[in-house]
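The complex appears here minus one protein chain, its other protein chains still in place.
Here is chain A:
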């Protein structure tokens, strides 16, 4: 229905004059249309649907004196004064959320859903199972103990759809087994695996990182995991210059404490067995040689005192031999720690992310300047949705991809391109790259069978459905497949 031209003076919404006489009773035709501007319901129907009680209200006080002309114009009669004799209403607005509550709600990770069907016959993930090539394309459930550890290091992300299933389970892809093998072999030789996981959006980079972390936990490694690289560099946690460092480095006490807390939660049993070999005179509390690392880590309670303790724990873990296990140090969101941070030095210069001590630890290992004494892995995952533009990182990762045969041509530097960063290029020169790509149809099928068994995919999983979803989902991009089959209500 077309709106008839309105009188500009009266400023009412498009009137329904032409139909008022026939459809809508007299008292209702000046009802303001309160619905959203876009609606698929026609205005006639909508006016008809307005509850009578509401419709009566404006008529009572204000417009009873107003004259309504023959063509629907409203001429103001006497101006009414609203609220002159009214008591102030006491509107109950409910309790406002406490500080931090909204964020906690936004970031919460649900790991089970009682409404989903339990999937029987799933094997539990084990250290051996991760290395077994015959497991490729199988769904495996994460054992409870591992789930607690993964939760402690925040390896689960709120954007992943764990909350739809009864029990957290993962698909073992070809790459997961390869990565697990690589990690175990490199650590076995006492060397450090330096790896960047790259790949398209939604292809499962964070999930592969989660599997790498699982592999580390299952093999009793020590794990340091930075769930969001941006939290280190976007100037949202404490920082302080470390005295006597040149160029000046910056400590992040609060984040150090967070890493320590995650460490002692996830690796408590290992830490309890490890004994200190060095005295730590710089600490306030006295730790005689031979006290357990868990005791040392537990001493960190406040952000103020956390940094020296973090350093002490770190130096203890970096001792060669003495039963020290291999270490996994991982970061999700590499681009954020490969740029200028948002912190400022006391001289008001922008601090490079590599001058932040925590980032520096990571980058030194990634660049191969330092080696983990007892072997281990340093793994970074790139992110595609939340990533600042980072030409140097893209260039170096692209080059490595081309060398490994993922791309035909090596990318070259733009001659007049700005924003290249030498430090970043140096850091990523020798790094290994794993480019994650789409899953095969057999892998997709096993995943879809798991969805169907959980009662979330309500079709028969046959060759046709699998091919259809595989193709609609960007030729086997796992996240896209999930979007087109599970999250259709959301998109």
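As a convention for this text, a contact is a pair of C-beta atoms (placed from the backbone, for glycine too) under 8 Å apart; a residue touches a chain by one contact, two chains touch by 3 or more; residues count from 1.
Note that contacts and distances are computed from a predicted model.
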Per UniProt record, name of the chain withheld from view ["Metaxin-2", "Proteasome assembly chaperone 4", "Mannose-1-phosphate guanyltransferase alpha-A" or "Small ribosomal subunit protein uS13m"]
"Small ribosomal subunit protein uS13m"
Contact with the hidden chain (one of A:178, A:191, A:238 or A:432)
A:238
Have a look at A:224, A:307, A:329 or A:343 and name the one touching the chain we're not showing.
A:343
Could you tell which one of A:273, A:304 or A:429 touches the chain left off the display?
A:304
Please identify, in ascending order, the residues of chain A that touch the omitted chain?
99, 235-241, 250, 304, 342-348
